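Note that this complex is displayed minus one protein chain, with the remaining chains in position.
Chains: A, B, C, D and E, in written order; residue numbering restarts at 1 for each.
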């Protein structure tokens, strides 16, 4: 049993971390930090945890030493508080955007502010088990990528790693409303957000930078909020390299993900769910990946789907923890998702 | 490990049973019966089970002897096939409406047809752990009640058992679209059913009869299909007996459900989720129960919510199995539900 | 052409009034009052009015004399500002709760505050054309009832007026999220409100008092927020008087509403829309009314549906204006609603 | 007054045509053709038309001579029946895919069948007022384009016409469930389709061919079904030509659509609705068009939204009729859309 | 041309029957949407047409 603390525990990612960690057989939740609700019951904010826990929120100052700290605060708060948490825990798993990029200039361009702890950028191992499993086994600083970035990277990595596509990726990402957190304002009012197809980032979404970093090719992303609470789907348009065909593409995906516990290939010929769709992934840690090749046109499309609070955030973080601790990678992450839903 | 078979495995209840039973540590799924899809992969119909199972559907004739059979067929099919399954398994857990009533005349009135196995009606133990736990420990024939009936019975039983309310209950039930199964026709077309508030049973819903049977008082139910896939909520209006007040009501619920693993009292003064709501219960086996007392008017309202495929069907059936087998009652049923969702 | 002003024009009811009045052939919108957005374009807040108007919001002080003022402010603001508007316009049509009740004690009980203009309560004519058409023809103070109250009153009035039912009505009301206005807080965040079945008023909803006033019998209401933006549906449970049967009920509804332009009887034997449903009424001014009689039990159910911003608010107000001005009653209100939607 | 007939009147497009034509001051609906429902009331299938019409469906054989026939049948039925209808009416306005392409080979490639009336392909004027208004004034055969094609063409035409972008367009289209018509099968069951992000056409969607025809450049389209009943949105990625900048783009859109009654430019800096969104367009005939330019990257994105049954089908057809008849172009099409909704 | 109104045996709403109505013709009642059969002529008599009960499936 290790003792963990969750900072930002009253938020959506914080709540999902609590759900997973409370249910995790090797973990004891020692602290759930919230500045607004210290002393209040955790299940007052997260009603799904009723009867699962009697835990109370506490303030940051009340946190004792513990093994692992998860940071689920808004952007910027992690990099300003990072030294405090490094001093208090053996591992820090950061879920914010603060340590996802390794280049301060790119950071400045995408986040519009200077980085507050640039010397630490290189010390964080990216929390993408599919690309960095070995480094994660001993990582004490882990930075979990953005939800659309995870989807985008996993959908394209097998092709880029094998040089099957031209070095330019155009992403079209769709996301549910939980992607903007529990503190969002009137644009997230139900009557306004319901049934939306809101192009909130026609160009220049921050996850572009993460994808480019991990794939080593330029990435462009248009992001749209659609009707859903949870769920991210990315469509990626790429151009096939000469010689690359459907068979090579299929082989690349199969080889890459054969043994991955949380990546499934979904590119079927029949059925309503023949390509990846987020709704059957709610609460699960899978990232489903599919593709369609238009050989005649020399182009192809990849499709990825996940639950932004799970493989797109808290679930992925717990998977990283499992790897770091040498536990079975799927421990506490076995919920398969629902259908119909 | 016991070996179980699911009949009607290609339906919604069947799929939910498969999800739970495949994930159950003491159970091996020996057969998933479907007449339309024998030889086809189970995850072709239930895409959430991809990577969880390689099971294929089979026809009824291919089922070997097994320990427990779950019947998740349409109404009427269970009572005509019951002898076959009794001969083949030690326990039969029926999820259809066929063995829920113990009176053939009431059955005829509510189902519009004569019962095909009236002599067996008395042999089935109702699958309501909260009322029949002791009998379930040795039951070999179990009949799991309807989704709205479970909600209605649990919401009212503590009051009726203590004579706190007048013997007449008016229910207003709301249900998601999965309540009508996967074989429904054009009234369940997305464009028609989406955003609906469809009063499909203004009077005389079948679950009235079940509630009356279990509570011993007349029950009336109006049922409406609302926008949701999963989820049932019942509102019940009752009149307080002279002398019954808020304190007595509260005490009744608390006493009744103090040790129940899957009934939670939700009647708070604050928060958006202060009364029972189905959406935070998706995939979980809880039935949340709440109430509001209008002492001045001598009336009160009880509210119950559950996931119709879980505590309203498959989850409840697995809870019954756990009781019958002497296993921990929550085995394989620990998913707490999601928030936000 | 008359000149009208809308106070509270940046709200949901205000926006709906603007849509209707801008499209009304006999009306010129002289002022759209908002305290937050004076000088800003009206279509910045109400994007559906793009290209329909170049109107700017103004402050209350900028309003010139005009013929009719519509008050669409929050509760309490109307009764404190009423003298100002009476001085400035020939007619005041109030859509708030402030002048809906004629009894200050009942007001105090339901609104928790003393009334600020009790002497005016008797001067307002209730804005229910179906009950008060004659008085409305010359009314200079009109109070439009609450959305669920309109539905409830229209669903029951024909029965009560003919003494067909016992004097006690139990309502179960469901509403979309626009019913709580554009200024609601975090309980209306999309991720929280989406897919909700939120019992926000288990007992004692304010519209009870209005229904009781208009029907002269006690009314009880339980209100639930369901997944929808627009739309209200009320189910009402009543007991038949001795001698009252299906035929009498049918005759009562038919006679009462035969010539009503905005009440339709919907109680069919077939089709997915056999009872009233709000979704096909979005943007229309209809209140659909239906019923089902359980003669054996001596009970019946009435069902009503409407768009809360239309017949439940702004549309009804414009209907009242048309009557007051002697114009065709449906002028500017001809949109029939959509299907599918 | 002209007399019109609608063929395929029991479908979604047929129903929308009926709604518009019944409400049109210059049109009398002489026939609503349905093979399944002859003699049945039109409002039995289209419940929003209750009280708007007593019209009955008839069979094709019962149609008398009339001025204009609208064809809203499935694909293929129009081209096989076309001679019959040409013989019976002065104008035929076809809403199917049958006469949208002018090249039989392209037709064969995208529809997988040979064209049944290839000699007529050149006689149909495309029903895009914004591109073909002059020809439409005297057209007797009009072919209304597909819903996503209208959106795609209007979003890109100003740029292509002025040579501002490279000749290759990548579209990402999203659509509600009504886009697949009222006769769809189990993939459109509510529980399956609800909350979907279904990539039903990763490559090779038929509307590619239409867009290419009208723009004269290759177009690629990926189409996804999202949670909505009505509504289409297209995102288009294009590369700027050297020298083309934001100012040129803005000028192109403004010049092109300055006087268009049903195209609005929506590319704002603030507000939740700063780019085109279908939900505020339900029932309206607008196509909203917006864009975002990434000058540094030399790329841009255009965004278009419409109601697929209106500007994407029936509304556009009525606009074409108005032009053909010399009536005001917006006659019967004045509904502005709702907010909130 | 329509004959004077008939009354629906189910809901008592008025039902319009065309003068050309034949025996066994089915008409639809606008009030309750039941199908009615013309079971006699001169005078016209309507009866509920036999019908499989339509299920909403809920």
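The criterion applied here is as follows: a contact is a pair of C-beta atoms (placed from the backbone, for glycine too) under 8 Å apart; a residue touches a chain by one contact, two chains touch by 3 or more.
Please read these numbers as outputs of a predicted model, since none were measured by experiment.
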Practice prompt. Touching the absent chain in the whole complex: find that residue among C:22, C:201 or C:318.
Written response: C:201
Worksheet, complete the sentence: Missing-chain contact, candidates B:100, B:190, B:237 or B:274, resolves to B:274
Discussion item. Of the residues C:34, C:143 or C:175, I need the one that contacts the missing chain.
Written reply: C:175
Discussion item. Among C:97, C:127, C:195 or C:225, which one touches the chain that has been omitted from the display?
Written reply: C:225
Worksheet item: Please identify, in ascending order, the residues of chain A that touch the omitted chain?
Response: 39-41, 44, 54
Worksheet, complete the sentence: Against the hidden chain, chain B presents residues 247, 250-251, 254, 265, 267-272, 274
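The rule is short, and it goes like this: only the chains that are shown with their structure count from here on.
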Item to complete: Specify the chain most distant from chain E by Cα centroid.
Response: A
Worksheet entry | Chain whose Cα centroid lies at the greatest distance from that of chain B | D
Discussion item. With centres defined as the mean C-alpha position, give me the chain B-chain C separation in Å.
Written reply: 38
Worksheet item: Between chain A and chain E, what is the separation of their C-alpha centroids in Å?
Response: 62
Discussion item. Roughly how far is chain C from chain E, centre to centre by C-alpha average, rounded to an integer in Å?
Written reply: 37
Item to complete: Return the residues of chain C touching two or more other chains; collapse runs of consecutive numbers into ranges.
Response: 12, 178, 182, 186, 191-195, 229, 270-273, 340-341
Practice prompt. Send over the residues of chain E in touch with two or more other chains.
Written response: 33, 56
